[in-house]
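Just one protein chain is left out here, and the rest sit where they should.
Up next is chain A:
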Amino acid sequence: AFYHAKQYAPVYFMCAQIQMERMVISMQDPDMGIKLRNQRLLITVIPHAMTGADIVEWLIKKCSISDEEALHIGQIFVKYGYIYPLKEPRNLILKVDDSPYRFQMPYYWMSTRWPASELDYAIYLAKKNIRKQGELIEYEKECYNALHKRINHTWDFVVMQAREQLRASKQRRKADRIVLKCQEQAYWLVNRPPVSAELYKLITLTKNTLYLLKRTLTITLCEGLTRLCVCVCSYVKYCEQYQPHDPIMQGCLPSIPWITDDIMFWNMNFAVPTKLRVERWSFSFMELLNDPMGRKEFLTYLKKEFSAENLCFWQACEDVRHGETSKIPEKVDEVYKQFLTPGASRWVNIDSKTMEKTLEGLKRPHRFVLDDAQMHIYFLMKKDSYPRYLKSDLYKNLFARAIVPQETKKSVFPFMRRQRHSSPSPALATQAAEDDGKAKNSNSFKSNSGTASRR
């Protein structure tokens, strides 16, 4: 009943608890506290024992209350474990005679923050089992078996810890050992957990479900957040990398043609590339391949490495993919003869599985028949040749030779600047062309009206 009452009125209980603790501390006062005697066991003498009568007398004096009230308050102290009896430990009542009592350790005080745990009780029962060599009382035997089933997964720990705690207590002198034993026993007598199996089954089930739930939620949340973070990070990285190359954000040198009407920007990248352009090749393999100059440079490098056929093969495949449909069979045949036949002049190294698949597909060639092989060679170049190219002397020299174009000089005098005029609108241009075309057609039509069409 006590155990359940604690759960229903925790706030009131805690206030009462604090007051009781304060009172216990005031009982320790050397002048105004309770008179303490020595407890004499056969050889050992243990100090700090008091009689029930002493306790009641002190309470009457301290709180100026009647006998019955003092007895009642004293009973509460014993019931909640602040004071425990030494003669009949299982009988938690206060007797107003010379039966001895002692104070309980602060560690064992009733504290709602640290409720008695199953693990602790199991360890206590195991210790008692060792001490009494299996002679536990009926109630304790039931609890022991119930706990063994309930917390079976940690039973090894219970046994280990029980043994170690006994060994640790062996280190103290005999009197202290006796006191410790009595105190622990008193604590568990006050905190007897109920033996109801169903209630604990329910509690364990809820605990397990909550544990799993918490785990899954946290993992999903964590994963989701991590993925989002990774996404955002890579996006930020991309933006940072490409920002100097963006004409709107950074402006471009020599000058933006749309604004200054100066077409240097388009004409200058032929012989010697700009530093920005060369730098861009190092961002990704695709950037290198998309730039015709980059592709040419890469080919030069591969020729030195004797693996130029990879790039040629890749280019040929691109041609097949993006070229005319009617020319596909002959292109594919060409590719096969040059690159895939064993013993071909420019034989590319493809793994057997892909080769088999491609050869199968070659019987009925279509636009995407060389895709697998092309992908294989692409990744081969990307992983192998591309990083080496970026570290090679060829690339480094090119980067060193690359120029940073000068910004177009703006003439000092504003009236000397070239007039900005927009180029003719494309819409006007096409309309003009159409008008011209119509005129031409009508002329030719007139001239051809007599002859039959040859189409």
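Going forward, a contact is a pair of C-beta atoms (placed from the backbone, for glycine too) under 8 Å apart; a residue touches a chain by one contact, two chains touch by 3 or more; residues count from 1.
By our rule, contacts and distances are computed from a predicted model.
Novice: UniProt protein name for the omitted subunit, picking from "Aminotransferase TAT2", "ER membrane protein complex subunit 4", "beta-aspartyl-peptidase" or "Regulator of G protein signaling 9 binding protein"?
Specialist: For the chain missing from the view, the UniProt record says "Regulator of G protein signaling 9 binding protein".
Novice: Out of A:15, A:76 or A:105, which is the one that touches the chain we can't see?
Specialist: Of the listed residues, the one touching the omitted chain is A:105.
Novice: Which residue from A:39, A:310 or A:358 sits in contact with the chain not drawn here?
Specialist: Of these options, the touching residue for the absent chain is A:39.
Novice: Taking the entire complex into account, which one of A:66, A:208, A:290 or A:431 touches the absent chain?
Specialist: Only one listed residue reaches the unshown chain, and that is A:208.
Novice: Based on the whole complex, identify which of A:17, A:51, A:183 or A:274 touches the chain you can't see.
Specialist: Checking the options A:17, A:51, A:183 or A:274, the one contacting the hidden chain is A:183.
Novice: By the contact definition given up top, give the residues of chain A that touch the hidden chain.
Specialist: So the residues of chain A touching the missing chain come out as 24-26, 28-29, 36, 39, 41-43, 46-49, 102-108, 111, 113-114, 117, 119, 126, 129-135, 144-145, 148, 152-157, 159-173, 175-183, 204, 208, 215, 218-219, 222.
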